[in-house]
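A selection of the complex's chains, in situ.
Naming follows writing order (A and B), and every chain is counted from residue 1.
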Amino acid sequence: MCAPDSQLPAIAADVLERLRRQAPRVHCITNAVAQVFTANALLAAGAVPSMTIAPDEVGVFVERANALLINLGTFDPERRAASETAVAVARGVNLPWVLDPVFIDRSPVRAAFAKALLARNPAAIRLNRAEFVALAGAADEANMVAAFARSHGAVVGLTGATDLISDGQRLVAVGNGHAMMQKVTALGCAESALVAACLAVERDAWRACVAALLIFGVAGELAGRRARGPGSFAVEMLDALHGMDRDALLTQARVS
Amino acid sequence: MCAPDSQLPAIAADVLERLRRQAPRVHCITNAVAQVFTANALLAAGAVPSMTIAPDEVGVFVERANALLINLGTFDPERRAASETAVAVARGVNLPWVLDPVFIDRSPVRAAFAKALLARNPAAIRLNRAEFVALAGAADEANMVAAFARSHGAVVGLTGATDLISDGQRLVAVGNGHAMMQKVTALGCAESALVAACLAVERDAWRACVAALLIFGVAGELAGRRARGPGSFAVEMLDALHGMDRDALLTQARVS
């Protein structure tokens, strides 16, 4: 059942081509700081973002979307209520959804909410190391990531210097990315939105998550070669996502 | 009464010069994703933006402004209430206001709200083709646009590969713009804000709307020549708005 690692860059290229052909709608309930870069990253990659959290609209937007992102940054009561509605609607229509538990290591109430959402079957969870430790109560080692994914029935995409992606059975490490990604706000949030976009066009959630993290990581490396600092890095990142192609993925992806 | 088309680029240049000389204040009730780019586009063009939606402040900001924008994106209850107040104040002091019915094709409650606002005399409505169809219940052909403008007493600026601008009597098509404008969030929203800014310095709402769409479209073409993707396009767009001048408008405008 496990795809050979050497096939993953080609699978990511297939997913990207479907993303551009199908232009899936991704509804994002995401934090105020991340909205613009997330919308632009989705557009650059080929998806169509929407972002409303209005109580009487969020349901219809989710129903007509192809995937959903729930990001817990700047988690005010309106976003919390919108997330409850959105996840309920998504489950009702069998829409894949992604959880990004931003900064749960900094806020106990947010961590509790993230744990409650875990029980509602996210297809994937994208988070960083501190957030994984807060969510899983365990170290961020590969076997812990796989065990957590297995016990929750969700793909985990743990990003950092090396990304780990597991669904409990399969586990892969992605070595792409660039240090400057830590110096631009909302990069991780946008990466989670890209996971949602890939889920809209690839039913195997592990492959979708690997594809998203490969596309994002390779784009980060290309951006890092052109940027002179974090301002130009953010610009180059969007250009690189837009210009990403099969050749760049096949030649630059580092999976192991 | 109809300006010869060949004069429109010069009229747009006049409007732009007044915009820079008068630096009008434009109060924008706009969606969370569009606020930053809209503010920067207004500043780049020469206007002064404000954006508050606080219930006890929005009235005084509108009173002291020279034009108002109501954009229905991310339309939460606070923005809805602020819009009601803002439009009432604007009408009381005879301030021109612009309606941008973002995504009403995606949300029935938003479409109903847009229709209610139509009765409150917007000077102009800026929207895309899907939104026009949802609002007008008609195809987006030139004669339908003119009929809709006539029956509602408002200028319609319908943007797309070709823009159509009509006040019911006059109708012009603007051929400027660039495909990359679809790949950056908030471009259309910022264009609506520029319509409001032009209304602040030009009483003929049709000329103001034509001027705004010409300035924006020509800036888009200049940006498209320099950009390598949607990230750099957004940057170049602001630079092009700031650097726009009579010569660029006279030589590059395509009106028919």
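Convention: a residue touches a chain if its C-beta (ideal position, glycine included) is under 8 Å from a C-beta of that chain, and two chains touch if they have at least 3 such contacts.
Since we're looking at a predicted model, the values are computed, not measured.
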**Study point:** Copy number across the full structure, from 2 displayed chains
**Key:** 3
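The rule is simple: only the chains that are shown with their structure count from here on.
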Check your understanding: Just how far, in Å, is the C-alpha centre of chain B from the one of chain A?
Key -> 34
Practice item. Mind listing the chain A positions that touch chain B in their complex? Key: 32, 35-36, 39-40, 43-44, 49-57, 60-61, 64, 78, 234-243
Point to revise | Sites on chain B touched by chain A in the complex | key: 31-33, 36-37, 73-77, 103, 106-110, 182-186, 227-232, 234-235
